[in-house]
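Got a structure for you, written out below as structure tokens; questions coming shortly.
For chain A:
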Amino acid sequence: MVFPMLSRIGCALGAGLCLTLPTHAQDGPPVSGGTAIFAVGSDPATINRNISTSTADGLVSCVVYEGLVEVRAGGVIAPLLASEWTVSDDNLVYEFTLRQANWHDGQPFTSADVKYTLEEVSAKFSSTFSITAAVISSIEAPAPDKIVVTLDQPYDPFLMSLNCTQGGAILPKHLFEGTDPATNPVSTQAPVGTGAFRFAEWRRGEYVKFERNPDYWDAGKPYLDGVIAQVLPQSSSRTQALMAGEIDYVASQIMPSSDYRMLADNPNFALIPSPVPSIDVMVVNTTRPGLDDAKVRQALMMATDRDYLLATAYQGAGAAATMPFTNRMPWAADADTDYTKLYPYDPDRAIALLDQAGLMPDADGTRLRVALGYLSDDQDGPLVATAIKSMWSKVGVDVTIAPGERAAMVPKIFVDNDYDLALVSYSSGGDPALGLARMWVSSAAGRCCGNPTGYSNPEVDQLFDQAQQAAGQQARGAIYAKVQHILGRDLPTLTLHERILSSGLTARLKGMEHEYYLPTFREAWLQD
Partner candidate 1 sequence: MSRLIVSRLIWVLPVVFIVLVMNFLLTRLVPGDPITALIGDFPAPPEYEARMRAEFGLDEPLWRQLLLYLWALVQGDLGYSFFNRQPVAQLLWERTLNTLLLMVPVLIISSVLGVLVGMYAAVQRSRALDVLISALSLGGKSVPIFWSGQVLIILFAVNLQWLPAQGMQSIRGVDPGWPQVWDFVAHWLMPGAIAVAFNMAIVARVARVAFKESILGDYVTTGRAAGLSQRVVLFRHVMPNAMIPIITVVGNNFSNLLTGTIMVEAVFGWPGLGQVFMTSIAQRDYPVLQGVFLLVTLVTILANLITDILYAIVDPRVRAGYARA
Partner candidate 2 sequence: METAFLDVENLGVTYRAGDRSVVAVGGVDIRIGQGESVGIVGESGSGKSTFARAIMDLLPASAQPAITGTIRLDGKDVKIADLHRVRGRDFAMVFQDPLSYLDPLMRVGDQIAEVVHVHDRKAGRDRVGELLEMVQLQRTHARFYPHELSGGMRQRVMIAMALACKARLLIADEPTTALDVTTQKEILLLIARLRRDLGMSLLLISHDLGVVSEMCERVYVMLRGKVIESGPVRDVFRTPRHDYTRALIAAGSDQAKPLPVPVHDNGPILTLRGVGKTFGSGASAFRVLDGIDLDLHQGETVALVGESGSGKSTLARVILSLIAPDQGDVTLNGQVLNKLPAAALQKARSAMYPVFQDSSEAFNPRRNIRGVLSQALDVAGVPARDAAMTALLEQVQLRPGQPYLDRFAHELSGGQRQRLAIARALATGAEVIVADEPLSGADLSIRALVVDLLRQLQADRSLAYIFITHDIWLAHSFAHRIAVMYKGRIVEEGPADAIIRHPKHDYTRKLVAAAPVLKL
């Protein structure tokens, strides 16, 4: 392969091709000192994950705040503000022992903070935690270092929802009590948490600075003197800043996927795949004539070359989808539902299915005219849509590409269901109950970002309910397999691509491998 002028830039700095991940064996012990800079896509609105799920807010929030637990790479749940916990046999009562820690303003952290936060803020303001809050019956604080949570029904993802990412970050009661958390200056101007870094300075539109918390409960950490979030709204500029050595870290949520390959090829940079499973889905408005027929949807699936999409539009990152859910939760898979066998790329069979469905070509050779929407901030959207337009033109389906801005498109798809087809992505938080079920259950219809397809199947609804309440991965997996079997035939949604987002970072920034969805920099350090 001939490397053109511009891609050689990286290679000039080191060897040619190199591995994606830095190998840990070469790293020495962590070194203290230095400041790491990471990118955010826009100015944060609030530094409080519990009242906002926007990406920019999230990227800075979990640097300051901590949940009772943390989720480490691979979905392992580890103690954080809670040093240990016990679960009752009926999976209803959780008893946590809290660590000795202080707020950044010097006040001690106690169980009162936990009770206040979960009841008064997370349950009421967090769009993610509020799902969990619905199954909580009571929260008790019997001692300053003890907290007891009782659930109405077993809820497997409960522990996971207690981390910062899910809106379970613990806030200082003494600063929030009696105020509106949304407008409290602690949220909007100067956060006070327990995390490894404390807030230092915020220049709107430029950066938010955090400095090392000298009083951190985990003695010896953090290694860095500080971290800074720099506002870089253009996606291309983030990579440029990274390559120019101005920033050290671009989180997976805002790292342009088109630049993965380039970073992978350069030994001065590294990529860390995000642990959060995420799928790219084409949602279908099944109330539209033509699209209301499962045969047509199956035909569209067979007219779509998902491997080609992977190689081109997705730049080879991730994997082609093989089932309605994500391939990365094998315990929930159905052996019988494999898209490579059910719906291989085969335009001829697609045409045959369209014939069967009664969609005959008109004078132009067109059988069906549809509009395909996507969110204009989705980097891959135009590529995927354009490629699909090309592919489908071979089976007589004429596609009009109709992107829209997030603010306009989201209500159009999810609230008004005013669309034909749309490209969206769902991320699951590691459990189908967290983030995937909403795509198909009837109860999630009519609001963002639930079920926009008009597909309503009582059997599916019932199975998802059962799966959420069942105990143990094996029992739940069996129920999810049943659901996937149905969804794989009905195809209210066409799952196209298994997305593996990656964070990009300079090779000298170490200790980021264990970070979950939102960065904390707890264990990060800079190699000389």
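Here is the rule we go by: a contact is a pair of C-beta atoms (placed from the backbone, for glycine too) under 8 Å apart; a residue touches a chain by one contact, two chains touch by 3 or more; residues count from 1.
Quick note on selection: all candidates are chains of the complex that A comes from, given by their letters.
Here the structure is a predicted model, which is why all the values come from computation and not from measurement.
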Inquiry  = Using the contact rule from the top, which of the candidates 1 or 2 touches chain A in this complex?
reply    = 1
Key: Residue ranges of chain A touching candidate 1 (in the complex, touch as defined)   = 6, 9, 35, 37, 42-43, 45-46, 52-55, 124-125, 127-128, 130, 182-183, 187-188, 203-207, 209, 228, 230-234, 236-237, 240-241, 243-246, 377, 405-412, 435, 438, 444, 447-450
